Structure formats: structure tokens, C-alpha cells
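Shown here: the complex without one of its protein chains, the others still in place.
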Amino acid sequence: DSACLITKTDTNPFFVKMKEGAEAKAAELGIELKSYAGRIDGDNESQVAAIEACIADGAKGILLTPSDTSAIVDSVKAARDAGILVIALDTPLDPIDAADATFATDNFQAGLLIGEWAKATMGDAAANARIGLLDLAISQPSVDVLRDQGFLQGFGVDLGDPNKWGDETDPRIVGHEVTAGNEEGGLTAMEALLAKDPDINVVYTINEPAAAGAYEALKAVGKEGSTLIVSVDGGCPGVKNVAGGVIGATSQQYPLLMASKGIEAIAAFAKDGTKPAPTEGKNFFDTGVTLITDKPVDGVESIDATKGAELCWG
Amino acid sequence: MTEPILKARNLVKRYGKVTALDHCDFELMPGEILAVIGDNGAGKSSLIKALSGAVQPDGGEIWLDGKKVEFASPLDARAHGIECVYQTLAMSPALSIADNMFMGRELRKPGIMGSLFRKLDRPAMEKFAREKLNELGLMTIQNINQAVETLSGGQRQGVAVARAAAFGSKVVILDEPTAALGVKESRRVLELIRDVRSRGIPIILISHNMPHVFEVADRIHIHRLGKRLCVIRPDDYTMSDAVAFMTGAKEAPGEPMAA
Amino acid sequence: MTEPILKARNLVKRYGKVTALDHCDFELMPGEILAVIGDNGAGKSSLIKALSGAVQPDGGEIWLDGKKVEFASPLDARAHGIECVYQTLAMSPALSIADNMFMGRELRKPGIMGSLFRKLDRPAMEKFAREKLNELGLMTIQNINQAVETLSGGQRQGVAVARAAAFGSKVVILDEPTAALGVKESRRVLELIRDVRSRGIPIILISHNMPHVFEVADRIHIHRLGKRLCVIRPDDYTMSDAVAFMTGAKEAPGEPMAA
Amino acid sequence: MTSNGNTAAGFEEGLQGASEKVAEFHDDKSLLKRVQHWLHQTPSAVPMIVLAVSVVVFAILSENFFRATTMSTILQQIAIVGILGCAQTLVILTAGIDLSVGAIAVFSSVLMGQLTFRYGIPAPMAIVLGLALGTAMGAINGLLISRLKLPPFIVTLGTWQIYLSANFIFSANETIRSQDIAESAPALQFWGNAVQPGGVKILFAVFLMIALVAIMSYVLRHTAWGRHVYAVGDDAEAAQLSGVRTDRMILQVYALAGLFCAIAGWVMIGRFGSVSPTASTGQLGNIQSITAVVIGGISLFGGRGSIVGMFFGALIVGVFEMGLRLVGTDPQWTFFLIGVLIIFAVAVDQWIRKVSS
Partner (left out) sequence: MTSNGNTAAGFEEGLQGASEKVAEFHDDKSLLKRVQHWLHQTPSAVPMIVLAVSVVVFAILSENFFRATTMSTILQQIAIVGILGCAQTLVILTAGIDLSVGAIAVFSSVLMGQLTFRYGIPAPMAIVLGLALGTAMGAINGLLISRLKLPPFIVTLGTWQIYLSANFIFSANETIRSQDIAESAPALQFWGNAVQPGGVKILFAVFLMIALVAIMSYVLRHTAWGRHVYAVGDDAEAAQLSGVRTDRMILQVYALAGLFCAIAGWVMIGRFGSVSPTASTGQLGNIQSITAVVIGGISLFGGRGSIVGMFFGALIVGVFEMGLRLVGTDPQWTFFLIGVLIIFAVAVDQWIRKVSS
């Protein structure tokens, strides 16, 4: 039996780990795994071509982290019509039931945790916060919207339409910039926000590579100490950054779990056609999320960086 | 004297700071070979480019057969029967001899293939091209579908001249057609020029080669500093006189249009 | 007879299917003007390109001053004192006259600026260029820093010839230096050629202009079908003979190297 | 004619009896030379051979490769690049380049979609408008190039950014979902329909691409307009002087290229189901189509090559990508090998030209 793993890129460490996890599990279960990726985060066409290759190759199942969550839906349907089990990993499709199952972090929850933490950490100053948001892409894939809006909700900002970012009217928001989820994007986006308002003191970032870029920009103007950076991922470098004070708090995800669960589901499906079930009360299988910070606050559950380091990936 | 077949008055053409044509007049009589001579940069090529629609003059007027004309492009002039061999030959190196000869006046297949599908009539074009080249006895080209770039300089010049001679119904213009040619090859071009004239078609010949000019020309238009200085008959003056006029060494004869 | 200053034996050069040089021999004597004539495509340009390092022959040998040489590039030939004006002139249009004259042999500032920082000595180069152009009395160029593309064809040819004349210490080669030139401009080039010879430097002149050739040449190398057919003295034969030899109309005189 | 004429050129009497021989030709009849000559005469032969070889190699390496379904998938994957390649071929034959092809395609698809969904225009009408607007975008390129005489590379570098950002601004970054299109404007997805002879699905889009290549091949080879495209690319000034309206020609070529891009945009809706302004074709379509053209043996200097070569070029890339995927190579190795392929294809082409010149 064979399976496919299609990630957004093969360069973000998160996906690199996911691939390693999937490979390990596949080897264990005797499944042949082929991996594909887009050229850049947001490259839908390469993912379409990859799905088509999997169909041609007679794969039993596909694990997909969709780059463009609504544009890819038809290709997913074609694969499912061909009798292939399609599982979305990390990023839900739009609509979410376009996939047979979704194994992901509760991305809204991930955002919510760092939002609440940031608000509590700032205390009274939160009322006059200057917030910068470093998002993923202008196409606003689901993961991008969920985390951003989760953060703002946690911070106590009125969301407007919760299905998109950028329509909020709260004057505390300095701006949204996109980063493509990598260091360079994080850096230039942060520089732009700083030029708009040098007094920014809270920065939300879509993921840890973007956070690392933002940190460099803040460091360049000597504001790394006075600005709160929050992020999502919980990769080992990210957890180290929490310990080192670069990132204030991060919501840890579990890509290895997504990958191994996914492979197991495909193995089960190949054997007797059973499809995985979602987590109780949710429309996807929640692989869990944990807030990591060395400065815990009341009312927001968290673990410290030392503990986080034991759970971290990559 | 009969009416000129091609006439221009007060042509002006400027290139940035340079005035290539400075209120220049021109006349070509039916059936004659008119040579145009002058120093380098005198404006000879500019003149014939203006006459053949390759450049649009900044001023002045042109009459063909007594009717005022304004040529927007070489195609336009061609439609009026004026064919020109430019100094640079103007051939598409990668295309075949036949393609080049018919550029801009391609023959289409008869019937629906031609009218609706606009299909080229290759055999007809090739036949015509071969005939023209043979008829002019100009060269020994084996393959009419050969790309022009595979021809020698002389052969290339031959194709260009043959094209003009074959299609020019009113006027044929040749800009230094023998500059790069050897003795033998030049001789052939001169023969061709006489040949075209004998078909009743007048020719404008630009050349720096005085013996050639005095050999074939009926009249000589001497160009100097962007203007027509004078027009002489080769029988009335010596080559030495012509050279003296065109270089400014001697005062030009008091003809109507002298500057 | 003294030793030839430049000698070649059995030069071969092929371009695809065409053999441009077919076991060609060549000799240039000290202090002479040697004309090379032949039909279009006979291989004249190929011959002088081989002699000046612009192409590498596929076979054959070249001697300069009795020593065997192999030129890997024009720069190489130049280092040996051979200067060449190619048919295409070989100038960089956007660069100045001085830049062009000194291309590949630029002067550097004295002292550390030149040796370490390799700074060009612009004033020195400009002075030299101006002197050379004036000395040759060839033209009235106002500004030595003018880009070559702003010069007329004749002026450009003049700069190329002046460059060769100024730097050629052993041999100066001119490939059809007057093809595009008017009567006046051609005359100047011929004067220049005599001038160079009077400085003791031998010259190879390629030309299709028989009167010019017979006027200035000491000997005439007749080229035909990629080979040297014969060498004649202009005093021994008429132009008509030369033309007959080069076109194959008459049997060439039984000279040593006849094909 | 004149009294002193014949004296002056008197030396020419030597010409009497001049030989007709011009230069010596050695006709090399070796097999290699003859093969080279044939390859030289047939510009699409090299890509065809490369294609055949790669199909055979991949068929050996992966059992799933040489199957009807796989082949039809490859064809459907190259449909868009193939149509953009038609546009790019036309432009490159005139010695131009069009960096904006992908942007025009994506913007046109967005225009068709949004005109239907946001402005309520009936889909067929919206399609016609989208095609017209794509043509207009091409025409803008053509105008800037032919009237203002700006270099094509720069003009289309600029309009690439302009059309792509206009596309984002106009669409407000909204994706139109496939389900909505299927429900209320199925005409937009027309090219996504398929025939199924013997169970193998072949998209209408594939037939469209093949038809466009065939038509353009005919037009370029057998009509005056086509010969003029070559003439303009070969030597624009010569073409102008020998009777081609170069400016009008260039305008037409870019406008037609714009139309092809808009068609590709329409096909994108059929192929992907949805309308997405972020489709990576907008970013990569130019490089992909130039790659197909180049591997197909068309000269970037204009005037040489055939559109059928471009089709083979696109197929080669498609076969490589699919083949390497099935063999299970790392995606980065795929990119690596395609890079090598580009250089290799052009080096072979150069070698043929050189030796058989």
C-alpha cells in the first residue's frame, strides 16, 4: 500500500518534521510513502499536480496541508472520487468537510491562548496597546484567519467578520502585514510596522520563523526588550527562544502526532475501509495545543520552557 | 519636356540636431536612369527613404504621376508601384528567397483555402521567384527555399535587386547596390539596371562609383548638404566636374534649383 | 629579393561546408603596399582574419619576420605589431574615440595610481588621439570624447584607419577601407596609405576598386576560390588582365604559386 | 549610353568569359553530418527525441508511468502552460518576451469570476468580457512596446506587477468556491468537462490546447501573417522596409497573446474548479511558459523555431515532473533536473546549429 504526504513547502521545519514523522510511521506499518510540496507557501498548483500524481500512482491515502484552503477543494474531491482517503493536516480545508478528516491543532484556540496571555501580561497597559500582526498570506488560508482572530479575541479586540482578518476597527491595531511564514518575510514586515508606528509593543506572529524575523527587526532598533512577541508552533528552536526571552509565549503544536495519526488512519482505511472519527464536539481531530511560557499568568494554563522542550519537535 | 513621374518639393527631414534633408527638391522623368551622387552624409539615403515611405519627412510634398501622395510606410509606396533596394538590403535572414521576394505581397491559394483560410500558395511563389532569378540570369541558386542567410553577399544583393526589378511597376530605386560587390558582380547589376529601363521603368541609382554613374545615367542629381545642388547630363560635364560640384570645389552650374 | 616580413603557407579555413581558405599561400615584403583582389566570397577577408589572429586557421603556418607565429587573438597579433582595419570596422559605438583608439592597450597613470589602482591616463590618451587625427589631417572632429556612434560613416572609417596607422609597427592591414566612402573620403584614405608606407610600414590593402588598387599597390595578390592564384605587378599587366585573372576569364600567368 | 562611360570602366573587358564558379563546397556525406542536417532542418525534432527518450526511461523506472490515465493526467497538467506557451511563442518569435502572461491569465479568470458573482453578469457574457479584457491587457503591452519603443522585457516586467496587483486589489483577495461556480455559473468551468473513452478521462482543456497549437502552427507556417511574425523577429527593420507593418504586427501579437492568456485563465477555472487570485500561475506562469518555449527549441532572439516544439517542450517538463514524482524523487531533485534539462536542451540545439551551419 502507498500513501502521499503533500505539504505547503518542504522548507519550513514544521513540515520537515511532519515528513520525518510520517516516514517513520509508514516504515513501521509497511506503507510506501511519497512526499510532495509546493515551491512556496501559497503555491496551490503544485499541490494540485501532486494530488494528480498520487491518483495516477494508485495511492490509498493522501495527507495534505493545503496552501490555498478553498482553491484545492476540487482536486481533493477528484481524489476522494478515485477512492482515496484524504486527510487534511494542520490546516483545515474550506469547507472543512471537503476532506475525509482533519488532524490539526485547534488553531483558533492556539491564537486565543497567546492572546489571553498577552493581555494578562500587559495588565492595564493592554488598554493602550500598540498591536502589530504578522500574518501568513493575502489569500488568508484558514489557519491564518483562525490564529489571527483567535489572538485578537483573546486580547479583547472586536473581530468584525471572524472569517477574515484586516476588517477590525480597534484603534490599538497598527496594521497587518504578510510574511509567507518565513524569517525574511517576518523581518521586512516588522520593519514596515515599525516605520508606521515605532511604539508597537505587542506583536502577534503566524509562526515561529516569522517571529524570529520580527525579533531581528526589533533588535535592530533596540526594542527587543520592550516588545512582547507571541507565536504559534512550539518547535525546539521556538521553545529555546521562549527560554531566551525572544518569544514571550508560544502555542505548541504536535506535527509528529498529526503525521503518525494520519498514516495510521490510512493504514486502517486500506485494511478495512474505516474512516477516522473527529474529536468529540469538534468537526476535526484535535491534536492538542499547549501554551509555553516562562512567565505564566493567572487564568491561562501553561507549561514552562523546560517542560516544553521535552515535548518539542525539530 | 514631359511631366516628371516622381517629383518632390521642399522635403525636410531632421534627426535630432542633424538636418538630413534641407528643403530638397527632386524630379524623376519617365523611362530614365537618374543617378544621385554626393558626399557621405549628404542625405542621399534620407532622400530616397522619404520618397519610398521608409521615413516620413518633417516637411515638403511628393507627387507621383502628377498626383500628390503621402506614403505612411514602404508598403504604401509599394502599393503605388515604387520598389526600393535599401543600402542595408532589408531581407529576413532566416526566411527563404521566395518568402523574402514576396514579403508583404504574398500570393494566396485560389478558392476557399486562400480566401477563408488565407493559405499561402507556396508553389506559385516559388515558381515565380525561380523564373525571375533565371530570367535575370543573375545567379546560380540551387534551391529557392534556401534561407537568405546562407547566400553570399553578392547573391543576397542580387535577390534584393531582382525583387525590386520584378515588382517595380512605376519606379525602381537602388541605394548603392554595388558597394560591396566585386567587379563581376557589379557589372551584372549594371546590366540589370539597363534591362529594367528597357522595360520602360525609370530608375533612381545612388552610387559613389563615378564610372558606373557616368556609364548608365541619363541625368545626374548632385546632392550636397541635404539639398539638390543641381542636375547635370553626363554628356555635358566630365566626371571631374561632377566631383567638383558635389564636394563644393566648384560652383554649381546655374540650373533652376541650385542652392 | 629580401625576406618577406609576413609569410603564410597552406592556410586552410572551413566554415561548415564552405572552404573559405583552401591551402592558401601569402607573402608581404617589407615596405610595400600589397593589394589583395578577388571576387566576392573568394576568401580575402578570411585570409587577413587568419593573418591577424581574428580567426584560427584549421591548417597552415604563418611566419612574421622569419619567425613562426600562432596568433590566438587579434590582441596577440597586435602585440607583434600587426594592426588591422576589418571590413566591419570593429568599433564600440557607445565609447569615445579615444576609448576606441586605445581599446586593449590603454595607458595607465604613472606611479601608484596606475600600477596599484590601475587608473587610466585619460588626458594622455586624449592628447595622443587628437594628435594622431590631426597629424593625419583626416577630419575635423571637434570633441575627442564624442561617442563613435555620433560620427558619420566616413569619419568612423577614418578613426579606424588612424588607429591602425598610429599603432601598426610591423604591418597594417586594411579590408575594403573605402567601400562605403565617397570620392573625397576615399581619396583621403589613399593618401593615408601612402603616408604609412612612407614611414616604412608595409600595408595589405583589400579592395574591389581597380583604379585605386592599380594606383597605390606595389604588387597585387590575386585571390580566387580560397587560394592565391598569382601575384602581379601593376606595371606588368593592365586592370583588364587583373580582372580576367581574378574572375577566371583568363589563365593566370605561370608564377611560382599559381594554383 | 554615354560617351565617356565605357572608357572609364574599360578594364571590365577582362570579364569576358569569366567563370561561373563561386566557391568550393565539400559535400560531407557522413551519417553523423546527415543526421545533424536533418535535425537542423526540423526544429521540433530535438525536443521530440528528448520527449520519446524520457517517456521510455520513466516507463522503465515506474510501472505506473506508461498508462493511459497517467498520460492523460500529464496532458491535463500541461494544458495551462501549453496555452500560455502559445502566447509566449508568438511573442518570442518576434524577438520579444512576455513576463506578464501568468498575471493576465489569473486576472482574466478573476475578472470572469467576479463579473459573474459580484456584478451578476451572466457567465457567458462575463467570459466574453474577460477574454476582451485579457486581450486589452496584451494590447497595452503591445502599445507600450510598439509605440513608445520600450524594450519588451521591461514593459512586461512592469505590467506583470501592475496586472497582478490589480488582480489582488480587484478581487479583494477573495476565492470563489468551486461549489458555488458549479451551481450558478457552470459555463466558467466548461473546460473542466471531460470525455471518457474507455474510462480514461480527457479534459476538454486538453483538446483546446492541442487545437490552439495546431491552428497556430498552421497560421505561422501557411499564412502571410505568420511569415510576417517570423520576419519581424528575424530583423524588424528589414521587415519594416520590405513591407511589413511592424508596429501593427507587434501590437497584434501582444494583443493575441493577451487573448491566449485570457483563454488560459478560463481554462484555469475549469481545471482548478475555483477562482483564486493567488494562483501561483500569476507568479510562475512566465517562467514556466518560457521554459517550455526554450526547451522546445525556439530562439529567444526571435525568428526561429516552431510552436509544435513549444508543445513538446511543455510535454517534456510535464513528463519529467510526473515521472520524477512517480519514481518518488524529492521535489527539489525535480527542480534540479529540470534546470539541467533546460541547459542541456539548448546546448544540444546550439551544437546542431554550429556543426551543420
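For reference, chains read A, B, C and D in written order, and residue numbers begin at 1 within each chain.
Following the convention adopted for this analysis, a contact is a pair of C-beta atoms (placed from the backbone, for glycine too) under 8 Å apart; a residue touches a chain by one contact, two chains touch by 3 or more.
What you see is a predicted model, and the numbers here were worked out from it, not measured in a lab.
Touch with the chain that is not drawn comes from one residue among C:G66, C:G104 or C:G200, which is C:G104. Along subunit D, the points of touch with the absent chain fall at residues 8, 11, 144, 148-151, 153-155, 157-162, 164-166, 168-169, 287, 290-291, 294, 300-301, 330, 332-336, 338-343, 346-347, 350, 354. What subunit B contributes to its contact with the hidden chain is residues 14-20, 22, 39, 41-43, 210-211, 225-226, 238-245, 247-250. For subunit A, the residues in touch with the chain missing from this view are 9-13, 16, 39-40, 138, 177-178, 180, 182-185, 187-188, 191-192, 194-196, 198, 209, 212-213, 215-216, 219-222, 237, 240-241, 244, 246.
The rule is simple: only the chains that are shown with their structure count from here on.
Between the CA-based centres of subunit C and subunit D the separation comes to 46 Å, rounded to the whole angstrom. Rounded to a whole number, the gap between the C-alpha centres of subunit A and subunit D is 39 angstrom.
Remark: subunit B and subunit C have CA centroids separated by 32 Å (rounded to whole angstrom).
The multi-chain contact residues of subunit A, meaning those touching 2 or more other chains, do not exist; every residue touches at most one other chain. Among all residues of subunit C, those that touch two or more other chains are 39, 41-42, 210, 243, 247.
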